[in-house]
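Selected chains only, in their assembly positions.
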Amino acid sequence: MRQGDGAIIRIAQLGAGRMGSVHARNAAANPRLDLAWIVDPRADIAGALGHETGAQVATLAAVLADPEVRGIVVASSTDAHLDDTRACLAAGKAVFCEKPLDLSLERLEAAAADFTRADVPPLFVGFNRRFDPHYRLLKQRLDAGEIGALESLQIVNHDPETPPPAFIPGSGGLFKDFTIHDFDLVRWLVGEPVVQVFAWASCLIDPEIAALGDVDTAKLLLRTASGKLCVISNSRRSGYGYDQRIEAFGAGGALRVDNVTNSAVSAWRAGGAQADAFPYAFIQRYAGAYQAEMDHFADILAGAATPETGYAASRAALALAEASALSAREGRPVALDKE
Amino acid sequence: MRQGDGAIIRIAQLGAGRMGSVHARNAAANPRLDLAWIVDPRADIAGALGHETGAQVATLAAVLADPEVRGIVVASSTDAHLDDTRACLAAGKAVFCEKPLDLSLERLEAAAADFTRADVPPLFVGFNRRFDPHYRLLKQRLDAGEIGALESLQIVNHDPETPPPAFIPGSGGLFKDFTIHDFDLVRWLVGEPVVQVFAWASCLIDPEIAALGDVDTAKLLLRTASGKLCVISNSRRSGYGYDQRIEAFGAGGALRVDNVTNSAVSAWRAGGAQADAFPYAFIQRYAGAYQAEMDHFADILAGAATPETGYAASRAALALAEASALSAREGRPVALDKE
Amino acid sequence: MRQGDGAIIRIAQLGAGRMGSVHARNAAANPRLDLAWIVDPRADIAGALGHETGAQVATLAAVLADPEVRGIVVASSTDAHLDDTRACLAAGKAVFCEKPLDLSLERLEAAAADFTRADVPPLFVGFNRRFDPHYRLLKQRLDAGEIGALESLQIVNHDPETPPPAFIPGSGGLFKDFTIHDFDLVRWLVGEPVVQVFAWASCLIDPEIAALGDVDTAKLLLRTASGKLCVISNSRRSGYGYDQRIEAFGAGGALRVDNVTNSAVSAWRAGGAQADAFPYAFIQRYAGAYQAEMDHFADILAGAATPETGYAASRAALALAEASALSAREGRPVALDKE
């Protein structure tokens, strides 16, 4: 445990659920941050997380009124993200909001002024892929011109297991809940606007998902302004862990991010070489990304960085999700408005 | 060299070009076949290939008139395939025709009766992927139910280098010349009709290809009758050798064919582990498949097998190619007629 | 940053050099420890490390006199380890001593009573391999009987680059400085005494090392009581990063730890697939192991664990190093005394 040297910045967090626990632990372990308050109406989980991380339980009003609090992590329920974020920003607090900022493009755009006015504090929306060290290195090497001009991308994003049916109705559907990461990845890696999207989706895995009006399997094509072609493959259930891969094809070859494994241990038996398993799911696979997000928030609070992803990236990814849903529904490519 | 035991079957070959050389060498090395005649109007290459393989140069008429000739390998120029094949079949000879049987669906369908009448000799059209031992094992393991019901497929088919521009005009274009293999692969692996295709294609590599009205990069989606989703990625130039991969996703996991390498030798240096190169191109990568094709032809001639791929597979793959071209041209999904 | 909840244990550290920095940072980041004091006669580096970790610079006497200090990390220079450790233990402080406890088996055995008397505080000597998560998983899977009875082991331990010549004289030589890790690994993994060792060593890399009477390349065979055979390969310079691998062969197959890579990013170019580099050296490769060591020390201080490695493991590994040096010198196998 490191003791203070004056540069430590006080923050608070809204939400003590699954993602809230991840962020609160990372905040507690971050030597530049002092997680002072946890806000969650569920007193039991708020208390437990506070005990674990050394934070006190408080109300949102109290947190907003604490002049020492300079930043707030918004990890409340998805449908509260937008209002919570606006309240925090309005109180002059920088915000690190767990994605998504909102599930409605219309609502998001209606609130645009609250994010884009001149003196609004910084808003960072946590798109975890951009903070994964493997993807970040891929991006660096692409930008360094290692394979020349990028021509096409292929992303595989398959979850290990279907979510419980109760998760589906509030999720926003596959494109807004799950593919949203891939939309942001594509935008980040290609560095130019996506102009058109085509999506086919099926419910091949879990009939309960179909009964709830959602899909569990999708293949999408995205085309950028200069004609680059991107493929996204989504599945709600891989059967083999969390499948997170990118292939970038360019004039001078390809750069790839393969799946990581839980360890470098392998077994050789009669059937052949068996590598260790892939990480179970996003909590394990992106543990380093969530730490890096918290570091990025500390940088923002310290004035050393501006948010890599905020309102604009949230809006653009959500627009792609809505366009994809429309494409899948109507069976035709859908053009994107100019960003 | 094995000497005869009476079961050796005399065959002839039309065409002594690049693929002709591959097939003639495999025929010469096949202990069940006696490649007696080579037909090619280019006397020099016909003579050289004859010398190498122990075959005599002859005319088509002479070959068709030789009652000992039971089978003919049609490796003439693509635009002669259809007429050559029909002539051979009409003369009562079994045919192994290098793909494609023809580049025009209309022409092919107009000739349908010549392939489907009751007493026509066997016609085998060489779709090499089906005879690759890796893909064949994938198919066996899929069919054995190893990953349960197949849900989606992703195929990568990238050529090492763009062809010379002179090749393009007679090629039929990317979909008929190149993607045709992937169409056949999809049909073979999914085991049910493809009902719809959507294709986006760009010319990102070689402007000369664009000037000739063709494309060099494409991403395609195919949907089958039961909703399975297939992705095909095509590029005329990878920059890293011949990229030939398949991923099959199912309820119980995934089965994959990775790229092979030229050897099991690798180098460890300051930059990390460097595997040996991927095969340069199809001649190297599918050498075993071409041998297996010739073996399949020997089986057909011996009455031990019926052709795995003939008129119907040729027609179906060509229909997919034409539908894909239409999709790419009009920017919409295109439905396939019932096969 | 986590604020206190009463269970935090105050510790101090001797030494602010390279390994001292690693341990002090891990102590500072450990939520159960409060690194209060840093002791190093070199005021500048002591001050810098103290500033970075929030610790104060102090003298050994002051630290030993602080009744709140319950544990001390001994990361002073190697030749001070033994005396520092004895002083700390004598003052009633638990010790986490960076390996080696000492370079002389004779001296170590002469001090045995100070480590083995009834009321001595716990002594943990940091053999990092045992705390690496990959090796630990290997050990667990071996112990779980996954490959049945272990028959042989092969360990590769190659450093990326030769140390500066100035390092050699005080290092104890290759076997005591470098192979010592492998000796401990073998003892840990095979779970039975090593009874005989045979070593061949050469100076093939750096003539300066030879001039100083040391070697830079060695291959060793170890035989255990039940006849298991172990191979150790050592090199002071790999040319490709830090090579750290284990293969365990048993009745039912093999379990292996391969090298890790810096990322899951790879490049495919004309020469083939190029993986990312191996970690440069032990600081990078065993970063997780050093954190786990500090956690183990926290467990020991909390009374939740007894040291995995202390005087006995240090003595046994050193005895193997001395026997190996004798074997290499005299060109014959050397038997080990009963442990």
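Here are a few things to note about the model shown:
Think of it as A, B and C in the order they're written, each chain with its own count starting at 1.
One rule holds in what follows: a residue touches a chain if its C-beta (ideal position, glycine included) is under 8 Å from a C-beta of that chain, and two chains touch if they have at least 3 such contacts.
From a predicted model like this one, the values you see are computed outputs, not experimental measurements.
For this homomeric complex the structure file specifies 4 copies in total, of which 3 are displayed in place.
Heads up, the rule we're going with is that only the chains that are shown with their structure count from here on.
At the interface between subunit A and subunit B, over half of the residue numbers involved are used by both copies, so each side presents largely the same positions.
When chain centres are taken as C-alpha averages, the shortest distance to the whole-protein C-alpha average belongs to A.
Per-chain Cα centroids separate subunit A from subunit C by 39 Å.
For this pair, subunit B with subunit C, the centres built from the Cα atoms lie 58 Å apart. Computed centre separation for the pair subunit A/subunit B is 43 angstrom, with centres defined by C-alpha atoms. Shared contact sites, meaning residues of subunit A that touch two or more other chains, fall at 147, 252-254.
Within the complex formed with subunit A, the subunit B residues making contact are 147, 149, 151-152, 154, 156, 158, 198, 200, 202, 204-205, 217-219, 221, 223, 227-231, 233, 235, 237-240, 243, 249-254, 331-333. Residues of subunit B that touch subunit C in their complex: 238-241, 243, 261-262, 268-278.
Residues 1-5, 8, 28-35, 51, 53-54, 133-134, 137-138, 141, 146-147, 252-260, 263-270, 276 of subunit A touch subunit C in their complex.
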